[in-house]
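Note that one protein chain is taken out, while the other chains of the complex remain in position.
Naming follows writing order (A and B), and every chain is counted from residue 1.
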Amino acid sequence: MYALLAIGFTMVYGILELINFAHFNVFMIGSFLGLWALEALGLSGQSQVLTGLDLVGALAFAFAVAMLGSGVLGVAIERIALRPLRGIPGTTGMITTIGVSYILFNIILLGAGAESKNYPNPMPPVRWDISGAVVDLREVLIWAITLALMAGLQLFVSRTRLGKAMRATAQDSEAARMMGVDVDRVIVAAFFLGSALAGAAALIFGLYYNYTSFLIGYSAGLRAFTAAVLGGIGSVPGAMVGGVIIGLIETLGGQLIAVRWTDVIIFSILVLVLVFAPTGLFGRASPTKS
Amino acid sequence: MAPGKRVLPSLGDATTARLRTLGVSLLLATAVLFPPLINNDGNVDAAANALSFAALALGLNIVVGFAGLLDLGYAAFFAIGAYTYGALASWQLHPAWSDFWAPFAFLDLVARVRGVGGDVVHFQVSFWLMMPLAAAIAAFFGILFGAPTLRLKGDYLAIVTLGFGEIVPIVARNSPSLTNGAQGLNGVIPPQIFGYSFGVSATPYYYVGLTLVVFLMFASQRFKFSRVGRAWMAIREDEIAAAAMGVNRVKFKLLAFAIGASFAGATGTLYVAKLQTATPEMFMFPVSVMLLVMIVFGGMGNVWGVVVGALILQILQSWFLQDLSGWINALGRLVDVEWLQHVQLASSIELIFGLILVFMMLYRRQGLIPASRRVAALTTEEQTALPTRGGFDNLQGLGALDDSRTGPLLEIKNLTVRFGGLVALHSVSLSMPAHSVLAVIGPNGSGKSTLFNAVTGLVAANEGSIRFAGEEIAGRSPHVVLERGIARTFQNLRLFPNLTVLENVLIGMHARLHAGAVKALLRLPRTQREEHEARERAMEILAVFGNRLIPRVDHVVSSLSYANRRRCEIARALASRPKLLLLDEPTAGMNPAETLELADQIKSLNRRGLSIVLIEHKLDVVVNLAERVIVLDHGEKIAEGTPAEVRQNEEVIRAYLGRSAAFA
Partner (left out) sequence: MITRRALIVHLPTAALAGSVLSRMTFAADKSVTIGINVPLTGSDAEAATQIKDGAMMAVDEVNGVVAGYKLNIMVLDDGTTTAGQYDPAQAATNARKMVADPNVVAAIGPEMSGSGKAMAPILSQGNLATITPSSTNPDITDPTFAGQFRPGGKAIYFRTVTTDAFQGPNMANHFARTLNVKKVYVLDDGGAYGVGMADAFEAQAKKNGIEVLGHDQLDPRQANYTTILTKIKGLNPDGLYYGGTSLAGIKLVKQSHDILPNIIKAGGDGVYSASLLKGAGHPAMDGWYATIAAPYIAGNPDVAPWIKTFNEKYGIGPSGYSFTAYDAMLVVFDAIKRLAAEGKPVNRDNMRDAIHTASVKTLQGTVSFDENGDIKDRTVSVFQYEYNDKYPVDDVIHQYKYLGVAPQTS
C-alpha cells in the first residue's frame, strides 16, 4: 500500500522533477472521501457486513469516489498552484507544495475535527488458515486490489498512447514536446493518475486499519517517500520494490529494535540513500549537480 | 547604497542615510520602552516569544536567504541549543560526585549537592556562558548535518535536512536520561545577573531577546555586505559560476550552516531559560515550516524583511488572532449567529501559513520587503549617451603578470574526458606559451566547452594531464584552479542574475581578498580598506568598457542588455587577476560593431600580458586575434597551426563544410 502511494509520487517527480509534498495530504483527503462515500451508502461502524454483489458494488463505489475525487484534487492543485510556476528552477515549486500540503491538512483538521474517524468495514470476517498463518479475507481483497491497480498502471504506461507520452516526457520533455506530445496534457494526466492512486491507497488504508484521521498523511507519507527514493525516484517499478522493502524494514525494525525508533530508522535510510546512492535502486535521474 | 544601520561612508546618499538612522533609533526607543509602557507581563512574554522567533528567522535567513540552501529541519538546531542549556543548567543530569568535578565547582559551574545515596553533581552553568557555548555546539551540528548535503540539488538537500530535523526531536524524546523525554525538562535555572535572578517575570527575557535580535541583525548585515555574504549569494545564484570564480563551495556552505545554526543555538538557550522547561514537541517540523513561512513572507535575504515577517506572523498568532476571534465572537453574540460565536481563529493559523506560502510563491516571491533594491533608472542623458570605449592602458587592477616564466603556460597531454559511454574528448594535447592568444575552433559538439570545463575543474578528466605554469591541475576543484590564475567565461553566460554588476565583479575578486567570517563581523579598519580598494579596482575594470557598465554599476545584471552582460562576465573574470583567461564564445550574439570593439579589447588585454584561450565561431575574429589555432572535431584535435595554415587544412574544411571547398 505504501507502494501505491510511492508510485503516484514518483510519477509526478519523473515528469516535473518536482517533489510534491501535497501528495500525501491528497492521500489523506482521499481516505476521507472514501469514508464519506461509504457512509453515504449507509455503512458505518463495524457491524454491517455485506457479501457478494453488494460488497463489490459498495467497494466499487467507494473506490470510484475516492479515486476520482483525489484525482480531481490533484489536477486542481496542479492548475492553481503549480502551473504558473513551471519552469522556475530551484525549490520554489516544492515550497509551494509545502504550503498546499498545509492548507489541505488544516482544512480537514478544522473541518472534520482532530479525532480519528471510524472506518466502516463492510467485509465479512472470513478467515483462512494457511499452514499456521491466518489470512483474512480483508487482506486478500486488499492485496488483490493493489496488484490489480499496479498491473493496470503498468499496462497503461506501456501500451496506451498517453502512457507512452508520459514516459517520453519523463525522459526528455523538450524532445517530447517537439515530437508533438502535448506536455500540458501529459502533466495533468500524471497528476490525475498519481492522485487517483493515492486515493485508492487511502481507501485501502481505511479499510485495512479501520480508521482515518488528519494525521495519516504524515506517517504514511514519510514511508512512501522513502520508498520512492529508495527505489529510485522517477522509476515506477522502483517505487513498487521500495514500498515492499520499507514495509519489511518497518516490521523487522519494530521486532528487533523497538517501535519507537522506527521513524528514526526510516529517516536515516532516507538520508543515507540520498547522500550515498541518490539514484536509488532503479532510478535514472541524478539528484546531484549537473 | 547599502541599507542598514551602519552606512558605508563612501557610498550612499547622506540625507537618506540620516532619515534611516532616525527611523531606526525611533524604532529602537519604542522597543526599549515597550515593557514599562504596556505593563502587562503576558503581553511582554508574547513579545519576548516573538523576538525569539525573529532571531530564529534571522538564522534561517542566512542558510536559506543568503546561501540559498533550503533547510527544512532548522528547528533541530533550536532544539540542540535548548537542550544543551537545559541539560547543563537543571536538575536533569546528576552523576555521582567525584574529585573530577572539583575544579568545575571551584569555577561555580557545578555544585555539590546532597542526593539519595551520596553526593551528586548539580549542573548550574551560567546562562551567559551557555549562550555562546550552545551557539558553538549548534554550529558544530550545523556542520555535521550540512556536510552530507553538499553535493545535493536544492530539493534533495531540503529533504535531507528535513530528515535531520525530524530525527533530533525523536532522539530527544527517546533519551529520557538526557532530556527527560516527553515529560520535558524540569527545573531549568533562570539566568542571573549580578546576583539578581530573572525569575519568572518576562521583562528581563524580553530585553535579552531584544539585544539578541539587534545583535543578530547587525551581524547579518555585516555578513551580507562582506566577502562572505557575497560568496554565499554567489552560491545561491549559480553554484557552478561561483566555484569557477574562486568560491570554495564546501567551506562556505558549511560556514552558512554553522553560522545559521549558531543563531538558533543561542536563541534556544534564551527560549528554554524563559520557559524553564523543554519538551520535544516544541521543536518539530511545524516550527521549521513556520520559520520558512516567516522568511518567505518577510523577504528572503533581506534582514529587516525577515524580522518584520517574523514579528508580524508571531504577533498574529499569539495576539491579534485571539483578539480578532474575540471580536468576531462578540459580533456573533450581537447578531445571534451561532457559528460566529464559536469561531477560534487562532487554531487556523497553520491554514493561514499554508495560504501565505502558496500566495507568496505565486505572486510575490520576493516577500514583503524584497532583498534586491530597486535602483533609480538611468537619466535620459545616460540612456542616450553614445557609448565610449575605455582603454586598458590605465588598468591597474590587472596586476603584474609574471614575466620570468619560461616554458609553456598551459600544457595539456592526452586529455580524455568520458561521460558514460560518450567520449567527449579523446587524447587531446596542446601546448601554449605565455602571453599568447590561442583559438579553439570546431563544429558544434566537438568538445570545445568540455575542454574548458576540464581545464577549470568543472568536469573530471578521465585520462591525461593538464599542467598550468608547471603545476598539475587536472582534477583540482574549480576554485583552486581560479586561485592558481585561470579565469573563464561561459558560453551561455553564467552571471549571478539577482546581484548587481558591481557585486558580480566583486565576487570575481573573491579569491584575492581575505576577509573571512570573523573579519567580516568585526570590520576592522584593515578590512574596510580592503573592501574599499576592492571596489575601486572593480570600478577600474568596469571602466574598460567605457560608459556602458559604469552607470549601471548598481543595476541587477538581469536587467542589462545581452552585450552588456557579456561584458560584465568578462569584467568579473578579469577581476580575479588571472594569468590565463578562457573566453567561451565572447562575441556570441553581438553585432559586428560590438564584435569588433570586443576583439580590440581582447587584443589590448593580451598586449598587457594576459594569456588568452578563445573559443570562437566568428572566423574573422579568430584570424584577427589568434596567434595559433587548434581545431577540434568529435573530441579529437584534427589540426593545429596559425590561422592561415588551419584555414587551408583539408580536414578542417571537411569537418565544417562537408565536401565542398571554399571557406571564408
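Simple rule for what comes next: contacts are C-beta pairs under 8 Å (C-beta built on N, C-alpha and C of every residue); 3 or more make two chains touch, one makes a residue touch a chain.
Computed from a predicted structure; not experimentally measured.
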item: Among B:Gly181, B:Gly332, B:Pro497 or B:Pro551, the residue in touch with the chain that has been omitted; value: B:Gly181
item: Residue touching the undisplayed chain, where the options are B:Leu178, B:Val214, B:Ile349 or B:Met539; value: B:Ile349
item: Positions on chain B where the hidden chain makes contact; value: 19, 27, 38-46, 49, 91, 173-174, 176, 181-184, 186-187, 199-202, 271, 274-277, 279, 281-282, 286-287, 290, 308, 311-312, 315, 317-320, 322-323, 326-327, 344, 346-350, 368-369, 373-374
item: Hidden partner chain, residues of chain A it touches; value: 45-46, 106, 113-118, 205, 209-211, 215-216, 218-220, 250-251, 253-255, 258-260, 262-263
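Heads up, the rule we're going with is that only the chains that are shown with their structure count from here on.
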item: Chain A-chain B separation of Cα centroids, rounded to whole Å; value: 36
item: Residue numbers on chain B that touch chain A, as the complex places them; value: 68, 70, 72, 148-149, 151-156, 158-160, 163-164, 166-167, 170-171, 173-174, 239-240, 289, 292-293, 296, 347-348, 350-351, 353-359, 361-362, 365
item: Residue ranges of chain A touching chain B (in the complex, touch as defined); value: 18-19, 81, 84-85, 90-92, 94-96, 98-107, 109-110, 225, 229, 260-261, 263-264, 267-268, 270-271, 274-275, 278, 287-289
